[in-house]
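Omission of a single protein chain aside, the complex is shown with its protein chains in their original locations.
Entry: chain A
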């Protein structure tokens, strides 16, 4: 007996790429003073700004963002300990610290924050086993290792931490399928694989990965609808287009998936009325999936008007070049 495969059915007609609508959607989302949404997403505000800005920049519409207000906000979110919080009154955390640094790099305005202090904050998050905690409360997760390594490299301060130990921790998160989980013995997950490969790509240790085995697992994420899921036997989701695609690109195995089918799936996830992308066709659009829909489209190279995206940092390539960073990638197989 065969169980039906977990997947979705795409609509009959697939819309074109509606760039202007997406830009308008992001701008109006930013300026919207809908109290309810603001309240319920306040704790994600810093990352939310990063999602919106990166997407706007890719579409060449960064100038529609409110630069002064955003820089002022980021500055206000840095605490005495150096860490940056997702919003004012909230507590500093590695996730929002990385988002803030990414925002400042895009604006080329890193001096808005006290860099020395933020370096100390990140440094203090490393534990003796090499792992990083998210904040002072001690939650350990490979995502925070990526936040630390990405942040410090964007600040050119990687030498402040013990990289060998950090790499050892990442290695201990590797699983039977060649993938990575959030901590040792956690199940492989495309999002975490991106974080671990991103980390290894920044510090130049990609040779630790079994690229064929992991590449195989990653390309098996593609379902008949063309969409990608994040783990076996799960539904496709636009954000995994990014986590899987960037991981395969870092591994030099981008061409192991069916590009045209994936493009079709991503395009089907656009909201043709409001603009923006959702996780699956017919769901509510949000800025998170809008960014990852666009980054995937950029990576797939099917719309020349979109700027190039860097697979390791998930930031526009020109920003990474401006900073003189060269994260490692395996050669195409």
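Keep in mind that, in the parts below, a contact is a pair of C-beta atoms (placed from the backbone, for glycine too) under 8 Å apart; a residue touches a chain by one contact, two chains touch by 3 or more; residues count from 1.
Quick note on the criterion: contacts and distances are computed from a predicted model.
Peer 1: UniProt names the one chain left off this complex as which of "AP complex subunit sigma", "Geranylgeranyl transferase type-2 subunit alpha", "NEDD8-activating enzyme E1 regulatory subunit" or "HemK methyltransferase family member 2-like"?
Peer 2: "Geranylgeranyl transferase type-2 subunit alpha"
Peer 1: Which residue from A:182, A:201, A:225 or A:312 sits in contact with the chain not drawn here?
Peer 2: Going through A:182, A:201, A:225 or A:312 one by one, A:182 is the residue touching the chain not shown.
Peer 1: Which candidate, A:21, A:43 or A:123, sits in contact with the chain we can't see?
Peer 2: A:43
Peer 1: Since one chain isn't shown, list which residues of chain A touch it in the complete complex.
Peer 2: Considering the whole complex, chain A reaches the absent chain at 1-3, 5, 35-36, 38-40, 42-43, 85, 89-91, 93, 135, 137, 139, 141, 175-177, 181-183, 185-189, 204-205, 207, 212-213, 217, 220, 231-234, 237, 271, 278-280, 282-284, 286, 288-289, 331-333.
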